[in-house]
Every structure is written in structure tokens, then in C-alpha cells.
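Not every chain is included here, but those present sit where they belong.
Chain lettering (A, B, C and D) follows the sequence in which the chains are written, and residue indices restart at 1 in each chain.
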Amino acid sequence: MTVPHEMKVFAGTGHPEFAHTVAEHLGTELGRLRISRFKDGEAYVKFEESVRGADAYVIQPTCPPVDTNLMELLICMDALRRASAWRITAVVPYYGYARQEKKDAPREPITAKLVADLITAAGANRVMTMDLHADAIQGFFNLPVDHLTAINLISDYFVSKALHNIVVVSPDEGRVKKTRKVVATLNAPLAVGYKHHPGLGVTEVTHLAGDVKGKTPIIIEDMITSGGSMVEAVDTLLKHGCNPNIHIACTHGVFAADALKRLGDRPEVAEIITTDTIPLGPGGGHPKLRTLSVAPLFSEAIRRANQDLSITSLFQ
Amino acid sequence: MTVPHEMKVFAGTGHPEFAHTVAEHLGTELGRLRISRFKDGEAYVKFEESVRGADAYVIQPTCPPVDTNLMELLICMDALRRASAWRITAVVPYYGYARQEKKDAPREPITAKLVADLITAAGANRVMTMDLHADAIQGFFNLPVDHLTAINLISDYFVSKALHNIVVVSPDEGRVKKTRKVVATLNAPLAVGYKHHPGLGVTEVTHLAGDVKGKTPIIIEDMITSGGSMVEAVDTLLKHGCNPNIHIACTHGVFAADALKRLGDRPEVAEIITTDTIPLGPGGGHPKLRTLSVAPLFSEAIRRANQDLSITSLFQ
Amino acid sequence: MTVPHEMKVFAGTGHPEFAHTVAEHLGTELGRLRISRFKDGEAYVKFEESVRGADAYVIQPTCPPVDTNLMELLICMDALRRASAWRITAVVPYYGYARQEKKDAPREPITAKLVADLITAAGANRVMTMDLHADAIQGFFNLPVDHLTAINLISDYFVSKALHNIVVVSPDEGRVKKTRKVVATLNAPLAVGYKHHPGLGVTEVTHLAGDVKGKTPIIIEDMITSGGSMVEAVDTLLKHGCNPNIHIACTHGVFAADALKRLGDRPEVAEIITTDTIPLGPGGGHPKLRTLSVAPLFSEAIRRANQDLSITSLFQ
Amino acid sequence: MTVPHEMKVFAGTGHPEFAHTVAEHLGTELGRLRISRFKDGEAYVKFEESVRGADAYVIQPTCPPVDTNLMELLICMDALRRASAWRITAVVPYYGYARQEKKDAPREPITAKLVADLITAAGANRVMTMDLHADAIQGFFNLPVDHLTAINLISDYFVSKALHNIVVVSPDEGRVKKTRKVVATLNAPLAVGYKHHPGLGVTEVTHLAGDVKGKTPIIIEDMITSGGSMVEAVDTLLKHGCNPNIHIACTHGVFAADALKRLGDRPEVAEIITTDTIPLGPGGGHPKLRTLSVAPLFSEAIRRANQDLSITSLFQ
């Protein structure tokens, strides 16, 4: 068997705490990477230790501020390839711009594809990411993509809670498939929210397919941003007579603006489950927020990738 | 305003009747393109009229036999670029391998992306297609893609039928979003089929979210292949008490093997609506099958593309 | 010296027997690769063992059915690169579409180049093949190509037969160079068939340059497809008074339709020598057919490639 | 002569006033381009008029905030190519990250090259820019680059001022060549500032090559960012006895933080000349700041590019 190349893990400024935790799980220290900003805001990047022949990993979720985090990642890739790293892996726990993975209207970009092209152009050899908003984004790359998932972690969490009379809810018609695993693990029925526009001059309303009356809903999403559609889902569920004991779960907790407060302050919301792919925003946390750590998953995936071991067991 | 380049429309052997209809709508004749097969099955392609400086369109759905239809398309692209065509558009009414647009398991390919890469490598400058199985496939290309839809045609058809007490049904949790437009146009409620695996050693069954009792279902799919999941959907709907007056609609009628017969012979199935993106298979048609033609849509899209006119109105 | 990466050999469905023989010679087993077809004919590929960091070889001649065999190969490449194989070698004992390696007429494709581009686009890192119809096809790739030859095997066979008064025959003017090695090894004179078109309204006939009277001809070709030009060569030789003891040899025995029967049933044809780069067609074999195995050559080439040893000795 | 394609000029959010002025000079209106930000900061771009077949120009300096302006530009390129624009020109009056055009230390990126690669990957066909920090950046592209200059405008301004006893000053040894044109036009001597590090533990100081005693300095730079080195240049000039009547000129006035105030408040600084490639920062203007407009230059360059006329006269 071939000897693995030396593994070096670096942290961008997107989520250094997460990177530290990953490194700790790996039993290593983060490599010395200096990232600073000039007075005019341009990023300056310098790897302060040799990366020649190294198997280099840069951990950088492209969470807000998305453009600066993304550019930082790209600049790191460029520096690594020019510095003769053997293999460069962009570790992107949260992949920004993922919701723009198709054209909903003419003359729109497909920014999620553009981002994939930029990461490739900058010199990445591989990508490691988690719960992409659309599975097809993996195909936006011709590079190998290790696509991890937090869905087992979340399912297991709810199994351990042993809630009764559950209904799994997909809050919008585009993401129903995401719930498949949870539905199967919890052996629970499904309900699906969908937008309905009853007629000209009337506001679009959220309807519901599936029976939730008297049931305890677990709403499953890949990410929560402004929280607007989640609030609508909560209202719709209540209107259809669910238990006022609503559980919300998402892999990526962006929680822009006051999203966390808007959801958490609702008395019918029992708890909000997320992971640590994204640092908590400026608004801070919430008593009802519970964060499951995916750092062990990422560290194990990095360890196996470095050693050419299968990582299948991590996402199935 | 610039003068348009001469438009030349050619037909692969995938669906010559469709190509002829498109050409007729354009008021033109198909260009002279010879495609034959050597005794060992290799395709021989020759454009038998000059294409220098032409705005060339090759109409070729990559329906079964998918590999030979695809290779033929690629070979045509190669011949056109070597023959100095000004612009080459692959017109692919049905995009084969579209269901393999993501990895469902480790060490699978993403064949829908591979196909996009092959079309690009062969020399296409633009792509025109319809109702891709996953919208993100558009992003698999960096070429401009004109993504047409038959969903308005189908919605309008059901509006004209004036059915009562309708429920729109998505037969599986991955395609719910496809129904959005139909739900809105018909102002009808939605029901969603989903797979449920009650336990070890028990067969997976199809469940239903949403109320269909006493309602007339319109099942919406982008494509029907083996018909297997559609038969399950019919069974599930009936079990939940729908009217035995089920309408089935899909853009792409692949109808492999005896799919059409299996569905059409069911007394509860009232009719099966599809379009002409794919020629009828060897099994022939069925009395309950009704085919709406998308040839006018494609011809109008080609005409506008050639003249640099917006085609937005065609897919909104 | 560096430690070789783990070698994994897989078989496409193009010629599994050959792949098995190669694996046997390597003292290994074929890797677990599942290739099936959906009901609509789309290929489904899944590598059922880890290929991370592996030196992967996929053995797949692109013989008839050429398009499906080729697509299968491409899909395998795509799956391997996405699964983080270290190096991917397309082992293509017979390279289909090789006869379309140039434009003989305007607005033709150069399909042999297109195929090279497709293999590259799909993710192959290296190619291993045998007796390409045109040597320049090697230049269609920028990838390293290990171009093996069966010509020594064939020459040696005829040396061992110890035939007397031989003449080596090239049946057509485009392939004369192929005979160079045989002529040298057997120290025999050469004759060349060439097409001659005596005038308007008269059929093209095959002429002969070189003296064959009373000699025992060995006709050398790289491949036999329909057998048509080979039958003409036989007729021409006989007309010029050769011994009715004609030996025919080719590396690639495509033998489309009844080619084998047409040739073999001729009493003047003594034997037909070919190799096992292609499985016998549906018509089965023929008593006069003798197949030399190139599996040992391929297995040795793979073994050396894996160990970074020179393979020069295998094709000189 | 061929008919020009329809010219469409769009403004990113980097400097809309400048884009408006350019459009005015062209006698046209800016195209309808909507750029907004989601709550999580992701950019949303939509061209709200057809761009099919258009000769499209997007005006977007990549000034601070550099990463968001750059991403916006890239996203616009992607949207335009997917919308079948005929030709896409990135008009980047100020090219951010230009100072990182080489590696000054090991394991640094070459971000200016990366930016060129990103612009190319996003789909731009041509680039129009001004006074790049390093001329070689033009070579970072394989696209045609129209590289305009404001140096004539600045030279002419000083000719019209008719100052006496001038010395042209390059404040640092890396940019001396930039002054060549000014030196020639004003027929004035040159002085060059350079850093000198007299020994361990001693601070680096700015020295001066050339005589400035009793002379009126015109300091020429391509850009002023933090103003730090410009302040040092002023001090050095004064120490060497120049007239306390210092003129400062730069094409790109970034003026990060309080740069403008630090320079303008110096009594020996007579005036600061810049252009309008960058909007005034949050600190606002300064009484001594005089802005020359390069919008006429850009509009003329766009007009000529659209009509395939030479633009040489604009930069010589």
C-alpha cells in the first residue's frame, strides 16, 4: 500500500472554530495560514509553512459574508497550487449560492454552477461538502466531490427523543425528497407544504398536502435563511390542527437577520435543530436552538480521504 | 439590426417525423443530411449541402436507443464544426440519461453531466431542450440552453377539458415541484405520493400525502419509462378512494416495453396525455393515448433564436 | 523506488471473457463492477468496491455494438474519477470508429478523433490499445497511449508454419505499411492490391502490383469487417495465378454479418488468423478460423504500467 | 461593411453614476439590469430585457467592496452568456487586486491572475480597463483587452496649469515607468523615491534619487489606497527642499479610510488630481481634490469597439 502524503489542514476566516474542532478530532494542529485584509479590503493570503507535496485541505464554508468567504477560498486554492501542493481539497461545509442552481426565469445566472467553475479554475483538485441544496450541484463539478450528510445525525437525534405521533413535514414542494431518509428512519407519515395562488389579485397562500391534525410535526429543511417560509409553514401546520409542539431541523442554519428570533420566539415551536457548518450570526443564539456538531464527520472524511479509504459509510 | 445567418435545420434518425413537422412549421425543408450505418454498426454521417456560415440546428432526441442516438448527435456536431458552420445548436427535445443527474450511491457516475460534457466537447454552441428531468441539468452546460416546457400546453389541455373536483398528483416526492404550474393554473389541491419502508423484511409501499377521496386525479410527471411507479401511483390513489377516472400526463412518453399497455388497459385510467418529443415505441400507440405536439413550440424557438428574438414568452 | 498504487482491473460488458483472461494472467480477480440497463436501454454503472487511490483499468473493446460499448466505457470513466481513483486507464483492445480518422469527403466528421476527445472528456488519464487502424490516432490523444501490436504474434505464427514460396499481400493501397514487419520477418516479397477505375460506366476493379504467380499468399490486414474487400483480394490473387492456398491474417476480427462464412467457405482460403480483441459475433466461429490470444500481452502491459516499468519490449 | 450588433450597456452596483455618464455620452440609456441581495447577502442578478445577439457591456469597477463587486461582475457574465448575448465585454475601469500581480514571497497567490482567470471562466469575451497597476496584467488574459489610459488627460491638465520649475516624481521604485509619458509631455526632470533599509533594527526610510530642491513636484501614481507611501513621499520631498507646493496625481483614487484627509490636510499639498474610475468613498471628497472624468474615453472606446473601429488613438 502506498504511503499517504502529508495531510495539512488550514482554516479560512469563514469558520475558524469549526476548523479547529475538525483539526482536534484529527489529532493535529491547523497549518499556519495568514489571511489579512488591506485597508481597501483586498484579501492577502500567505501560507506560512511549506506545502510542497502536501495533501492540503482548506476549511471554509461560504456562508455570509458569502463573496468575501468565497474569494478567500479561491485565493487560497491559487496560492496552494503555485506552492506545489500535491492535492488541494476545498472543504466547504456550507456551499453558498446553492439555491441558484437553475434558472427560474430568463436571463438569470446559474450562480451555483459559476461557483463550481470558479473553484475549479482556482485550482482545487477535490471538494468536500455537506447537504447541498440540490444534489445535482455535485454534477456541476468534474472534480471528485465528497458529499457528506447530516441527515443521519438529525434522524438519530429525533429517534432518541422518542416523540409520539409524529408527522414529517416538507415545508415546500421543491424539497420533499430531502425528507425521504427521515420519513424512513422515523417510520412516520409525510406532509408537504405547497404554494397556491387562488386567483388574480389574491395573495399566494401556503397549502398542505397530507394530514397533520393532532400530530407532532418535524419540519425538515436543508437550510434556513430568512426564516420566512418556515414561519409560513408553522402557520399552515397550526391552521391544519397540528400539535403546538413543532420541531424544526435543518443542516445549515444561516439565520439571516432576525430569523432565529422570529422562529424561536413562537411558543408553538419546541426546538430548532441545526449543525455547526456555519458560525452563529451576529444576532447570537437562542434558548431553543440546539446545534449538533458535524466536525467529527468532516474529520473522519478527511482522514479517510488522505489514506485512500472509502468514506461511503459516512454518508449512507 | 444585423442580418440573421442562414438557418439550416437537420434531422438525426432519432425522430425524423418530429423534425419534419418542425421544418414545416418553419416553412422550410430539412437540410440534406445522410446518416447510415456500416455493416458493423458504426454510424456514417455526411452533410450533403454546404453549411459554411450557417446557423445549423440538428434535431435529435436522445430517446431509445439512447447510445446510438447520442453518438449520432455528437458525430453530427463534429462534422458541422469541421465544415465551418457559424453556430451549431443541438436540439434535443428529450434528453436521455437525465435521471442520472446526481449520485444516489457511492461510485456512481453522473451520466447526465457526462452527456452535457460530451455534447460540449463535440462542438455544440447551444442547446435547445424541453422539460429536463432536473432543472439543474441546465447548469451542467456552460453553453446557452433554451429550456422549453410543455407544461403550459398540458395545463391548457386540462383547462379545456373542464374536469370537476380535481386533485393534482405528484407520484413521487422528488418531482413535486413539476406540478406547481399545473396546480396554479387549475386552481386545484395537491397530493404527493411517497415511498415508505415500514420495516425490515417488509416491502416498500407507496403512501400518499394529501386528500384524494372522491376526487378526479391528474397525475403529472415529466416522463414515463417503464410505467412501474405510475401503476403504483394509480393503485395508491384508488386505495385512498379517488374517482376511478384517473388522468395521466407527462411531457416525455418513453413507454419502454409494455408500459403503455399496462397503464392504458387499466379501466380506471381515463386517458394518457403526452407530447411528441419521442417517437412511439415498437409497441405502437393505445386508444387512450393522446399526443399533444410541441413541434410548434420548437419551430418558434428556432425561428426566434435565429433572429435573435427573445424566446421568453415560449416558456413562461 | 516508489510503491505502486493498488491495481484494480474491471471489465465492461464489451468482452468480459477477454477481461477475465487478462485478470487471470495478472493473478488477480476482476474488480466488482455492476453494469446493467434500465428498461429504456440507459446504462447504469456502479463500482461495487472502493477505488480511492487505485490504479484503475477498465477493459472494454469498442466493438459492435459500438455506441453502447463506447458509452459504457465513458460512463465508467466518469464514475471512476468522481470516486477518486488515482489513475484511470481505458483499455480498449479494439478501437471502434478507427476507420473514420480523416475526412474523405467534405462535411464528414473525423469520428476517430471525436472518440478520443470523448474518452478524454470523460476522465481517462491513459489509454491502452492495439493495432490502431491508423497510427496517427495515437496523436488524437494528448494522454499517454500504450499502443500494443499483435503483428509479432502473427509473424511468429507464420514463421512456425514454415510455408514455402510466400508472398505477403496488402489488399489495399492504404494499408501497405502494416505489412512492413511481416515482410521483414518472413523475408518474403510484397504484392499490393489497388483499386482501378478504367472509365466511365465501368465498375471499379482491384488490380495488383507485384508478382504472385505460383506463390502462397499471406494477406495482412489490421481488421476484417464485412469481408468484402478481402473477398475481392482473394479473387484478384487467384486471377493472377497464386496458389489456391491463401492465408488471411488480421488483428481485429469484427466479421460483421456473414463475413467469416463468406471467407472461410472459399476452398482456396487455407486459414484465417485473428486475435481475441473482439468476441466472436452471433454467427459463431468457423473451422478455418484460428484465434491467437493477446491477453498475455495486455496483462503484461498492465502489470508494467502499474509498476512504472518500460513496456517497449512489448511492441517492438 | 458588416452591420454592428446592437450595443447594450449595463451598470453593476460598483459605480452606477459612472455608468450613467458613459451611457449619456453614448447617447443611450443603460439596459435594465436588476441586482439585489438576499437577506443572507447573496447577490441576485437578472437582466430585464433581451440580450440575445447583443453586444453587451457591463460597467463595474472592482473597487471596494472588492469581493462583492467582483462576484457581481462574474455573475453578470454568467447570466449574459446563458442568455445568448453575442459578445460580452467586462468594462472594469478600476481592476481590483492588481497589486498582487506577482509573488513577493513564497506561498503567496497571484490574485491579479486569478481574477483574470475568474473573469474568463465566467464567460467574458473581452475586457476594457484603465491604467492597470502592472502592464503585464493585460497578458494575464488571452481575451482581447482594451487598455485605456488617463495619463494623457493628466498630462494635459498639468500642461494647462503651466506650472514652472517642475519635477516629476515617482514615489516608489516599482512604478517609475508610469511617469515616462508625463516626463515627456511636460519636458521636466524626474526624481524617484526608493526604500532604503540602513541596517538591522533601524526603520526603513524613503530616499530620493534626483534633484528636487526649489522645484515644484508633481507626484505621479497609478493609484492611491491608504495614502501611506504618498505621505512618506511628501515628507521626503520636503526634506530634500522642494517647493511646499506639491501636486499629486493618480488615475485611481481608492482613498481607503482617511487617506484623502491625511493628504489633503497637509498645507504643502496644493492639489490632488484623480479620475472618476472609482466612486468617492464614505469619507466624502476634499476641497483640494479635483476629479477628471474618463467617462468620455470609455464611451468612445465602447462606441468604437461596437463598430469595429480602431481605438488606438484613445490610448496613445
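Assorted remarks:
Criterion: contacts are C-beta pairs under 8 Å (C-beta built on N, C-alpha and C of every residue); 3 or more make two chains touch, one makes a residue touch a chain.
Treat the numbers as computed from the prediction; the structure is a model and nothing was measured.
Taken as a whole, the complex in this structure file is built from 6 copies of one protein sequence, with 4 shown in place.
In this text, only the chains that are shown with their structure count from here on.
Any chain that touches chain A and also touches chain D is listed here: B.
Looking across A-C, A-B or B-C, the interface that copies A-D in more than half of its residue contact pairs is found at B-C. For chain C, the chain whose average C-alpha position is most distant is D.
Rounded to whole angstrom, the centroid-to-centroid distance between chain B and chain C, based on C-alpha atoms, equals 38 Å.
Work out the mean CA point of chain B and of chain D, and you get 50 Å between them.
Within chain A, residues 103, 105-107, 110, 113, 117, 142, 310-312 each touch two or more of the remaining chains. Viewed as a contact network, the protein chains fit none of the simple shapes, being neither a path, a ring, a star nor fully connected. If you check each pair of chains against the touch rule, the ones that pass are A-B, A-C, A-D, B-C, B-D. Those residues of chain B that touch chain D in the complex are listed here as 1-3, 126, 142, 144-146, 304-305, 308-312. Taken in their complex, chain B has these residues touching chain C: 38-48, 50-51, 63-68, 70-71, 74-76, 78-79, 82-83, 96-97, 99-100, 103, 105-111, 113-114, 117-118, 120-122, 225-226, 254, 256-257, 259. Considering their complex, residues 2-6, 50, 52-54, 81-84, 86, 123 of chain D touch chain B.
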